[in-house]
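Every protein chain except one is present and positioned as in the full complex.
Order of writing sets the chain letters: A and B. Residues in each chain are counted from 1.
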Amino acid sequence: MTALLEIRDLKAEIAGKQILNGYDLTVNAGEVHAIMGPNGSGKSTLSYVLSGRPGYTITEGQALLAGADLSQMSVDERAAAGLFLAFQYPLEVPGVATMTFLRAALNAQRKKRGEEEMSSPDLIKRVKELAKILDMDMEMLRRPVNVGFSGGEKKRAETLQMMLLEPKLCILDETDSGLDIDALKVVSNGVNQLRSKDRGIVVITHYQRLLDYITPDVVHVQSAGRIVRTGGKELALELEETGYARYQAEAA
Amino acid sequence: MAAVQETVEQVRRVGADQYKYGFVTDIESDLAPKGLSEEVIRFISAKKGEPEWMLDWRLEAYRRWLTMTEPKWARVDYPAIDYQDLYYYAAPKSTAGPKSLDEVDPELLRTYEKLGIPLHEREILAGVERPEGEERPRVAVDAVFDSVSVATTFKEELKKAGVIFCPISEALREHPELVRKYLGTVVPTSDNYFATLNSAVFSDGSFVYIPPGVRCPMELSTYFRINEKNTGQFERTLIIADRGSYVSYLEGCTAPKRDENQLHAAVVELVTLDDAEIKYSTVQNWYPGDENGKGGIYNFVTKRGDCRGANSKISWTQVETGSAITWKYPSCVLRGDNSRGEFYSIAISNGRQQVDSGTKMIHLGKGTTSRIISKGISAGRSSNAYRGLVSAHRKAEGARNFTNCDSLLIGDACSAHTIPYIEAKNPSCVFEHEATTSKISEDVLFYCMQRGLSQEDATALVVNGFVRDVLQQLPMEFAVEAQKLISVSLEGSVG
Partner (left out) sequence: MGHAPTTPTRKLTDAEARLAEIFATQQSAGAPQLAKLRTAAFDAFSRTGLPNRRDEAWKYTDLRALLRDVKPLATPPEDSAKQSAQNAAVLAGVATRRIVFVGGYFVPGLSDLGDLETGLSVMSLSGALAKGDAATTAQIGKVGKVDDPAFALNTAFMGEGVVIRVGAGACIDRPIQLVFVAGAQPATYFLRSLVIVEKGARATLIESFEGETTQEYHVNAATEVVLESGASLERLKISREGAAAMHVSTFVASLAADAQLSDFGFNLGGGVLRNQSFIALNEPGAHAALRGANILKDKEHADATLFLDHAAERSESKALFKSVLDNSSQAVFQGKILVRPGAQKTDARMMARTLLLSEGAQAYCKPELEIFADDVQCAHGSTVGALDENLIFYLMARGICQAEAQSLLTEAFVGEVIDAVEKRSVREALTALVSERLRLRQ
């Protein structure tokens, strides 16, 4: 069976500086993986390399999404192929109404995949359902994308987008940062609804806290641009007690 | 805003051809002798059957023009115009006085059909679809082809409401007292080089009079088409909104693709009396020339509104995508107490286009207010300047202005300029001005693309967000059209 995400000996750099340093990771459909690591270990870099952010260059190795080489695809092709990145800092898009944006994104992806576009009434209905799950005010969705949203509101909006777009692989980059406990529960609830046998989820986080709500199947420790240890969910608890210091020392 | 929601779809529907209005209508024309002289002016005046005073007015302007020099202060650069190498009058031969739409040359009707302009009263503007059940908007159209108006629709129905909407040449014959009372009172014949030239040679344009207390029952619109080679178009439009009346007026323009530059020097005068309002919208899509700057229209236009009455309002909205050179400053003289002026502009330049456009808000009366929203987008190797003046005179107690000018740059070979003048001579005035220049954020593009939009779609989406405040000011019927135009104008600027 082809893995959903397969990263083999991946090396990547930004502005000539190597950040990923021989990265290996396999995520199968139906699995939730957590990647933990100290600040500066390249966690966000991984998410940007996979999604194709300009400036992040793969120098060696491979990253395959359902067997397809990500490096051969443009950013939007990767999205249409089912890769979704929930940004650590979602961007504000002035003047563009959230609903417009959602429709544009959803239908662009569907069209690329040769699927039927979603009609406006269906879309509005679906968004309303999701907003309810995420405890979001529809009024917020009439505003321009993320403009003037609080940190928590932005993360809810990211989760809503993710639930609407139904990606194959979700990458959550520090989704817990800037969230209070209530928002954390709501967002986690949304993510948990997405758990399914066809979908993979990668949760990138610094703290164990988020993993109380989104229980991972596999936990990885990342340091100095690669995975240095892999274990079960108990590894997260262990890290909470011992910290990252020994991994940083090992990597160095 | 429905218009914005449709963006991506609209962008996709647009064909690959960047300027789809570039065809030529093969029709025989009646031309004045080439060049400019008193004889040519007499010829034009005679063709129109004008009263003696009008001819004198033209000749006086012409003599003044001979003493003037072409202005050089704008940020535009073009080879000297040979004013003797132009035709100042061109009219389809078949237009000699059609009485009804049925009599209009079918070739002309086909032209307007191709341009999406309805000359049959049962039709609506092309591309406008309303949800079922909603009433279709009706638009009365005056179609100006080179130097003459070829048709005006809904005249009878408008007449019932007391509204006069006709070619200005007809108004000179039918309503000389009204024309004489207002013509040249907003833009005097001595105003500037191009306005003076226009005063001498203007051929056609629209005349609108809305009587006291009347809300014009439909949108009025003039569609200008330059067709003939080597002609200049010198239209003149005069709109008077009498006490307590309201009118919304739309203007559109296109021209064939030609390698030679063509001159368009129009004058538009608006007058609002007490409590009256004029909303004037323009979608300017003259042929911009090819990517190397060959051909295209030189668009030197003087547009000014005079809020003569108290509590009156004039609002200019423009979407400028065409012309090789745009030199245009629709302005408001806020003379009446508590009068209001507005200017909403989207100016897009691509290829080798040069735009120098903006507005003047002259606050003379007490409690006058104005608002300026200008969005400039430069791409290709173009140059795009906003130039504006906001002034409050000594008696403009409590004058208020808010100005926002944003420029967006796409690519590193274009340029953007912002040149505002602010002059305050009354201590109670409050003027606020803000301006920014930046490029489309790569991070925002990446974010949109991560959600599945192609680079071109993402760019169109961001640009539409950028111009949204202005698009909202356009009547629905034009907003969709304008939005398509914006996408088309930017084609080939990405990547």
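One rule holds for everything that comes next: a residue touches a chain if its C-beta (ideal position, glycine included) is under 8 Å from a C-beta of that chain, and two chains touch if they have at least 3 such contacts.
Every value quoted in this text rests on a predicted model; they were computed, and no experiment measured them.
Give the labels of the shown chains that the missing chain contacts, considering the complete complex.
B
Identify the residue among B:Pro79, B:Pro106 or B:Pro427 that touches the chain left out of the display.
B:Pro427
Of the residues B:Thr418, B:Gln473 or B:Ser489, which one touches the chain left out of the display?
Counting the whole complex, the residue in contact with the absent chain is B:Thr418.
Residues of chain B in contact with the chain that isn't shown?
Where chain B meets the chain not shown: residues 36, 66, 68-70, 83-84, 407, 409-412, 414-439.
We adopt the following convention: only the chains that are shown with their structure count from here on.
Please output the residues of chain B touching chain A within their complex, sorted ascending.
Listed in rising order, the residues are 1, 4-5, 7-8, 441-444, 446-455, 457-458, 461-462, 464-469.
Which residues of chain A touch chain B in their complex?
51-54, 74-76, 78-80, 84-85, 87, 90-97, 99-101, 103-109, 112, 120, 144, 161, 165
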